[in-house]
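Taken from a larger complex, these chains appear in their original positions, while the remainder are omitted.
By written order: A and B. Residues from 1 in each chain.
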Amino acid sequence: MPFIPHTAEEVQVMLSQIGVARTEDLFDEIPQNLRAGALSSVPAGASELEMLRKLGARAALDESVVCFAGAGSYDHHIPAAVWDLTSRGEFMTAYTPYQAEASQGTLQLIYEYQSMMTALTGLDVSNASVYDGASGLAEAVLMAVRSNKKARSRTVLLPDSLHPHYAAAARNICRHQSVEFVGMALDHDGRVDLEALETDGPDEVCAVVVQQPNFFGMLEDVDALTDWAAERGGLVIAVVNPLALAVLKPPGEWGGSGADIACGEGQPLGVPMSSGGPAFGFICCRSALVRQLPGRVIGRTEDLTGKPGFTLTLQAREQHIRRGKATSNICTNQGLLVTAATIHMSLLGPVGLARIAEHCHANTRALVEALTAIDGVEARHQGPFFHERVLQLPRPADEVVAGLLERGILGGVALGAYHESMNHDLLVCATEKRTDDEIGRYAAALREVIAR
Amino acid sequence: MSDVRTIFELSAQNRGAAAQHLSERPGAMDDIPASLRRERAPGLPEVSELQVVRHYTNLSRKNFSIDTNFYPLGSCTMKYNPRGAHRAASLPGFLNRHPLAPDSASQGFMACLHELQEILKDVTGMQGVSLTPMAGAQGEFAGVAMIRAYHEARGDHARNEILVPSAAHGTNPATAAMCGYRVAEVPVNASGDVDLEALKLAVGPQTAGLMMTNPSTCGVFERGIESIAAVVHDAGGLLYYDGANLNAILGKVKPGSMGFDVLHMNLHKTFATPHGGGGPGAGPVGVGERLLPYLPVPFVAQDAKGAYRWVTDAELPDSIGRLSAYAGNAGILLRALAYALMLGREGMHRVGEYSTLNANYLARRLEDAGFELAYPDRRATHEFILTFSESARSRDVTAMDFAKRLLDYGIHSPTTYFPLLIPECFLIEPTETETKAELDAFVDALVAIQREAEADPEKVKGAPYDLPVRRLDDVKAARELDLAWRG
């Protein structure tokens, strides 16, 4: 009996203690007609060896492509120590730290995490994580709508340069709370068209979402956007890549008074791509908004002898206390990934993170240079970008991606599925893991595929 | 002598884990204007690799966990998390798959999701499953959003209320509110069943649906489930199954047979994926025929030739859409599949059986030892409730005091003060993976604490004593907010 330790003798002793003859009797309150029949879709039990053989064969099917795709999920190196520590049973098999005294490891770690995230974003407080970047944006929007009491508007501006999956998730999750989402058009270089905004934008807004770098890898004029929003009474929600924050201006310093909320996807901080999850979403904000934060927050306090310790705090925001009036329904979050990220940030420190960002950016520049040297391949946008760019190809990008895959290269993300006008556009990224040799192989393969 | 320093206190300027520092790349950023760049480096710790390893190794040692302690946290199903499942999800082909890799480079992964979808459909008796919700609460959101989409598609706009039993988990009302619903509570009667008469009065044309667990959060099987389903359905509402307690009936009863229209499962409970100190989880949703058009995307379909493809809203236009950036907590889904494959058809049944056996044995032993069960006349399911109201009243030794003192005995406390309707309660869920010996040790510990409470109540009220910290001041934490290290 996999994972069940009972011997037949023990079962007998237990049943007679309970006073029933058979285990079946313990289910006698369940109407007989509700009983399940056979489970025809579940295969017979496999040993660990057999299970690993089956899943191993499947995993091997998808292996061995060199990854030049980004679009929100990045192939970074993760120091070996990160997961050696994160997968310690004491971290991995603990529950939410409800019993603080028996969970000081997790609690202190999350407090450290919160501190690091505020350092990266330049904001005052952080929660303990939400599911991912996209759902995190939805939570941030709801926070903004709840907190911006001054604004009469329920309008939230979403730039067309926002990751399309983030926009979709935010719309889907906020749909039932009468938020009015309005798009912000782009200029020719894939950035929010500030001029259009000045002329055609609304006079009053509830919140403005700014992604930096944006979905196309381009850098927005975050100072101007922030100031523009502030003038119209809107809160600014920054959607940021935490690794980029090692080198880019933190949201807390955007414009005259800074962004109000920063959220994003934590995957670049020590989490494998793993098909997009589990990773974690983060949300930081100004102190003034702390009571609107969704999810868990850890605070430092003392025990009855005055010794410092850590505990869940501000629980009155949460569903288990506040129920229908909670700031969010979130309960389980992405704790283990926060563990990895905290260890990752500690190992890298400010210098290490900045170096990774620099290598990614330099590699992407080298990649773009190598690829645009090919006839018919051009950068789609001009202007500053970070570690990711859109290339315009002479053929439909999805066909090119398929051709590259046959050569062992995941060439990027074809954008046709997101923007009709971008059928020939490919979003590419070369992280610090990519070598000159791999970039060369990519260029050679692309030449072949285009020529085909 | 447990160290209480944070990682920041170990930091020194220009220290670092140098083997993790890539070489300098001068000029790498010179194409980015200074106005867009950071002026001062972020205040992250600067520590050596050994400092990091030692700090976090030692921090981990301050946790209780399944791997180190009996952890009978009710409603949380803290069962053994197979290391083999962790290994499976950590295979390089899975870990390194980019979420937007084309289908042709993803057939292995997609085969896994598809197989899991099929298994979960079978186990729940549902017609369709989407694996994308990232935890139970997001599954609830998806489920209630589908209920809403269903009513709206039928032009039935009057339904603006979701019913929940008074014992419901907080995520149920919170979810209903996020979906724009009013929440109304239905009382639970003295034996833990929903009060059917009250329910009849509560339903009406405003009723969008009823959310409930079964077994309920009272640790008993809702015997009136068929009548409840009839009442709700007759009123035009839909029935939502919160699968947090699925462990109790896994392989024994399919929620579909009980009349549920939509449900979520907590794979991080029933399917033994690790809780990670707070997450990640996975909260797949399953639906009956009527809600199939609304399933959240993406999920995996298989074509006639056996190839797998993603179903997106292009193919399913009425879908409530995507709720996250990619396809959910893939790594958790893989672990759940690995677990399901190891259990197999024949192992699924046993989960319900042995978790129920353990709970009933423990309940009976505690009752025999003089503790008070909340529902003494009922069978326990995979969990049950004990109340310490007598102790709280007569000696001021509360459920929380018992909980904290248990920690000194090396046992994690059960869930305390939930469900809200039972005063001074423990919700105790031993799970099927614990031995009789562990259960007996739990009884021994509670009996010993009971004696301490009688002889020296202050002793128990001062607990814990043997943990890294003594009892913590929650009030101070909330009043003098210290949420980030400021040096």
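Here, a contact is a pair of C-beta atoms (placed from the backbone, for glycine too) under 8 Å apart; a residue touches a chain by one contact, two chains touch by 3 or more.
Source: prediction; values computed, not measured.
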| item | value |
| --- | --- |
| Subunit stoichiometry in the structure file as a whole | A x2, B x2 |
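In this section, only the chains that are shown with their structure count from here on.
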| item | value |
| --- | --- |
| Distance between chain centroids, defined by C-alpha means - subunit A, subunit B (Å) | 20 |
